[in-house]
Structure formats: C-alpha cells, structure tokens
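Omission of a single protein chain aside, the complex is shown with its protein chains in their original locations.
To keep things simple, chains are lettered A and B as they appear, and every chain counts its residues starting from 1.
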Amino acid sequence: MADKLLEFLQQLLNGLSQGSIYALIALGYTMVFGVLRFINFAHGDVFMLGAFAGFYIGPKTLALFGTGPSYPGAFAVLVVAMVLCAVIGIVIEKLCYRPLRERPKLTVLITAIGVSLFLENAGQFVFGANPQSFPELMVDRPLELPESWGKLSALTVTVSQVLTFGVTLLLLFLLRFIVLKTKMGMAMRALSFNPVAASLMGINNDVVISFTFGLGSALAGAAGILTSIQQPSIDPLMGVNAGLKAFVAAVLGGIGNLPGAALGGILIGVIEVLVVGYVSPTYRDAIVFGVLILILIFKPTGLLGTSEREKV
Amino acid sequence: MTERSKILLLIALVVCGVISYAIGHVHVPDDQGHAVTLIAKYSYFYDILLGIGISIILAAGLNLVNGYTGQFSLGHAGFMAVGAYGSSWLTLTFGYVLGASAFGTTTVFVAALIAGGIGAALAGLLVGVPSLRLRGDYLAIVTLGFNEIIKGVIQNAEPLGAQRGLGGMEQHTNFFWTFAFAAITIYVVLNLVGSTYGRGFLAVRDDEIAAEAMGINTTKYKVLAFVLAAFFAGIAGGLYAHFKQFIHPEGFNFLRSVDIVVMVILGGMGNTAGVVVAATLLTILPEFLRWFAKSDILNQAIGFLYQAMTPEHFAVASEKTKELFENRMILYSLLLIILMLTRPQGLFGNFTGKRNQRLQ
Partner (left out) sequence: MKHSLLLSTALAFLTAASALAQDEIKVGEFASLTGGSASFGQSSHKGTALAIDEINAAGGVLGKKLKLIAEDDQSQAGQPATIVRKLISQDKVVAVLGEVASSRSLEAAPICQQNKIPMISPASTNQKVTEIGDYIFRVCFIDPFQGSVMAKFAQSKGWKKVAVLTDVKSDYSIGLAQAFKEALPKGGGVIAKETSYSTGDKDFKEQLTSIKAAKPDAIFVPGYYGEVALIGKQARLLGIKVPLLGGDGWVGDSLLKVAGTSLDGSFFSCHFSADDKSEAVQTFVKKYKAKYNGETPDDMAALGYDSAVILAEAIKKAGTTEGPKLRDAIAATKAHPGITGSITLDEKRNATKSAVIMGIGGGRFQFVETVAP
C-alpha cells in the first residue's frame, strides 16, 4: 500500500516538474492571445530556439564563470537565452504578424503555421537534424531527502526539478508584477480589453504588442533552457510536442488568463504523467487532445476564464 | 443553370472515360523499342496527374467549409484517413466477393469508395456537431485535435496495420475514377452554392449573428458543409489508397491538412475555379521544385549571382544554396508566409462580389 502511495507521489512530482515547463510556454501563448486575439503557432519553436541558444552560447558563457558547470553560469545562460528569444519573438512579430493586423484571423493563423514550419525546417537545415547533446550547465543530482521523512525519503527529486519549479514560480511572480504593477502592464491589459480605446488613450499599440511578444518569447526561451538541463537531448523538432501541449494547457486554464495558463500547465503535466503511468503511454498525446476537446466543448473559456460576450 | 451543368458533367465524365481508356491502351515505343502504354512510359507524370485530381476533390470539398461557409477547419486529413482506411479494409477483405473479374473487383472498389466516403461523412458529423458551435481559432484547434485523435485511433488499430501501415491494395484508381469524382465534386459544390443553400453558407460566413437573427439555422448549414466536405475527403482518401497501394497514419497528419487549407486559401476562399487551379499548382509545385533544385537554370543563376566569390567560397556557397533549394519544406513555408503577407486573398481573390451581381 505504502509502495503504491510512494509511486503515486513520485509520479506527481514528475508531473509538477513537467507541468512547470508547460506553464512557462503556456504563458506566452496566453499573453499573445490576450493582446492580439490570435494563436501564435510558432511559439513552441521559440522554445526550441531557446534550447539551441543555450547549446551554442553555453560553453562560452560558462567559461566566464570559471571551469565547468556552475549555478551562476547556468543562470547567466538562462538570462542570455531569454534575451535572445525575446529579440527573436519581437522580430517575428514585426516581420510577419504586424502587416496582417487588419486582416482576417485565418490569414495570420496560416502565417503563424508558415513561420513555425520555417523555424523547424530551417532549424534542421542549420543545426542539423540529429539530436545534439546539451552542454552540462550545472551539476545535477538527486537531492538527499532527510531520513526523518521516513518512507518519503525514497522519493527521487533532482536539483534540476526543484530549480525548474522554483524558476517558474519566480518568473510567474515577476510576470504578475509586470502586468499588475507597471505602466506597461497596464497598457497590456488595456490593449487586451479594447485596442481601439487603448490607442485613443495614447498607448502606442505597436510598442506594447512588441513588448508582449518579447516577454512571452523570453519565457519560452527560459522553458527551453530549463527543460534541456533536465533532458539534455535537443533537436529542431522538440518544440512541436511541447508547444502543442502548452497550448492545450493555456486553453485549459482559460486562454488570455495568466494564472489560468500556469494552472493549466501544471494540470496538463500531472494528467499526462498519471495517464502514462496508470493507463497507457500510447495514449499520452491522445489524452492531451482529448482534454482539449472536452474543455472546448464543455467550457470553452477554460477553468479560470470568463465568458466573453460577443458584441454585435 | 442546373440543366446546363448536368450536361457539362456528363460531357466531362465521357471525356474522362475516353482519356482514361486512351492512356491505358494506346501503346508507344519506349527506349528499348518495346511497346508500352502511355501510363507506363510516363508513370511519374501519371502519378502527379492523379495527385492533382485527388487534391482537387479535397480542396473543392474543403472550400465549401473554409471558403463559402467561413469556418476554419484544420483537420481535413483526418477524414481523408477515414476514407482511405475504410475503403482499403473493405477491398482487402471483400475484394473478390463478386468474382475476380475486372467488373467484379471494380464494383467492389467503387462500393468501398462510397462506403469510405460515408464513413468519413459520419466522422464529419461526429466532429462537426460539437465543434461547430465554436468560432474562429477555437474551431481550428478542435479540428486539429480531432485529426490527431483519428490518427491516434488508426495507430492503435491492429487490423488496420497500426504503426506499420496498411498495404496490398490493388491499383483500382485510374484517370477515369479520379477525375470523374473530381468532376462530380465540383458539380455538387457549384450547384449547392448556386442554390438557396449557398445563400445560407454565405450568410453564415458574412455575419453569423445577423444570419441567426434572420432566422437562418446556422448550425444546420455549418454541419451540412462540414459533412459534405468530409464525404468528398473520404472519397479522395479511398482513391489515394488504391493508387499508392500503401497508407500510413503519418500520411494523414497536420501537415497534410495544412496542405489542403493552403490550396483553398491560394485559390481564393469561396472561389471553386480558383481552388481547382490552386490545387493543381500546389500539387505540381513540390515536384517542380524537385526538378528545379537540380536544374541547369539554377546552376546558371548561382554561377551568375556568386561570380564575385573566390573559388572555395563559391563551392561552399553554391553547395549550400542548392541544398536550400532541395529543402522543399523551407521553400514551402517561406512561400506560405510570403503568400499571406502579399496576397492573402489568393490568386483569384474572392469572386462572390461578381457572383452576387450575376444572380440578381
């Protein structure tokens, strides 16, 4: 009995860790949707670019901090990757989505699909299609759980898992601070309510949208680094699966709703892990789509979302 | 108008029949002097040709949903899969039930095709009814999700070959069946759109809430378009399966759905003629690029553009450029982006303006 419980707790822990990654990516989806009312299909590929950014700049950045993997070094790589991804996100928006602001939503959706396909295939062309080994940014090992926790000390929790969860929480709070307590955040919220009114109020919509994209992409980049620390095999197609699941997470939580995205991410991570562990791993992807469909049919606004009245 | 179009359809069917017979029975000499049929001599172009016909059926059908009714369906390949696997299973199991003659097997084939289409239509109903209440992006994602689920079901179904794929189908598909069904699809779509149903579709596309307010049952129209498009996708799937003679779940994935959506957009949503042209162009495009990447024209262009480089730089640059052109996926995705940025209304734009004038 206790063994089963232990197994369940272990699965839960795994789910939390996986869910944090989805949460980070989901935040990007939800922010862009909140502000622009469209689903940025290419977002998952920014996650992949973050991982590759870490791959290329990792060794050099680590060298600045002394020999070998280290926590400050890992942190520096994280920050640089986030900045790089933010820039990439802003560039993509400016080149491909901004000209289509006035167009019907299908047009920009197809463009986003095009950007996603381009990033994946150009990635294969430039980085090579083979999986690459992500450099060791920090020494990862299972934590020694205190004996006083009794049976619980048999659980395996790695430093990287704790770090992932911690950084996710940190970034979440940072994000919440930006959105609720800064001028830019207020502008973002105004834009999400009514873009026309916002610009009438003197908000430069273009700047705010760029900022939103940059922020979302930075979070995806962070997810890329954190995930690669735990699973150091990266390839140009790694954003496809993660992006899709994070998208479902965003919808589950209520697209356009920040805490919802975080909640959705954790939930999807846990559901996925439990299904794989207790039902069958073959249904790993199908179950995620199943959740998506159920949510969209029964509560399209998501768990934390509010109903939008369509005005005529 | 319907009388005229019926005659046109009959003519089209006869022409298809004649062409199909001709290419299958007229013999020409090949390189060694043996007499082979036109199909055998030009089997590559025949492959592309049938691919065009199948694409037309898929795109014209989807045009009904995405174009005329304005709904974003991103999962059309799922219905193609239902038709492909359904009809394949039927011919593999019951292929000789009416005897081994050409007549017997062909009858079973056509029956299986239609059964596959009906199966796909049912799938369309199952997917459509719960989903069509959603709008815009949400519908797109749900249809994508259903596409993946259909794929997932097939991947786990042993009698359908699961992840190994399903093969051994006989090559029943030929020019006649492919283009006959293409003609029928176009006929049905155009006639439907020209009728009061068409007004209903367009009303839903232009302003769904206003349409509801006017008493139009928008759900009925959306579901009708969806189910009909799924039926044709199923037929296309069956034709595809009996031509390639081997199908695999990965052949009906999201990318395939995107391919079909791009044809509808390129053709001008709601413009059947445009969509037919777009389907033709986009089916030829990958094969054209395949030739172009290795062609002398590209070589000369590279030689011209990079002439200022040193020999080693030139070697590397020309190598990389050729590789880039051989990467049809990169080119295709760039094409998609550029198309959307420069001409999102497609090649021929939306002709409903003119259509309105003509019907008045």
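Keep this in mind: a contact is a pair of C-beta atoms (placed from the backbone, for glycine too) under 8 Å apart; a residue touches a chain by one contact, two chains touch by 3 or more.
Predicted model only: the values in this text are computed from it and were never measured.
Participant: As a test of the contact rule: which chains in view would the missing one touch?
Facilitator: Result: the unshown chain touches A, B.
Participant: Of the residues A:Ala129, A:Ala197 or A:Leu294, which one touches the chain left out of the display?
Facilitator: Considering all chains, including the one not shown, the answer is A:Ala129.
Participant: Taking the full complex into account, what residues of chain B touch the chain not shown?
Facilitator: 31, 40-44, 46-48, 51, 155, 162-165, 167, 240, 243-248, 250-251, 255, 287-288, 290-291, 295-297, 326-329
Participant: Which chain A residues would touch the chain omitted from the figure, given the whole complex?
Facilitator: Interface with the chain not displayed, on the chain A side: 3, 7, 10-11, 14, 18, 121, 124-125, 128-134, 142, 156, 158, 227, 231-233, 235, 237-238, 240-241, 273-274, 276-277, 280-282, 284-285.
In this section, only the chains that are shown with their structure count from here on.
Participant: Whole-Å distance, chain A centre to chain B centre, using C-alpha means?
Facilitator: Each chain reduced to its C-alpha mean, chain A and chain B end up 34 Å apart.
Participant: Applying the document's contact rule, which stretches of chain A touch chain B when the two form their complex?
Facilitator: Residues 37-39, 96, 99-100, 103-111, 113-118, 121-122, 125, 247, 251, 282-283, 285-286, 289-290, 292-293, 296-297, 300, 310, 312.
Participant: Once bound in the complex, which stretches of chain B touch chain A?
Facilitator: That would be residues 66, 72, 130-131, 134, 136-138, 140-142, 145-146, 148-149, 152, 155-156, 209-210, 255, 258, 261-262, 265, 323-324, 327, 329-330, 332-337, 340-341, 344 of chain B.
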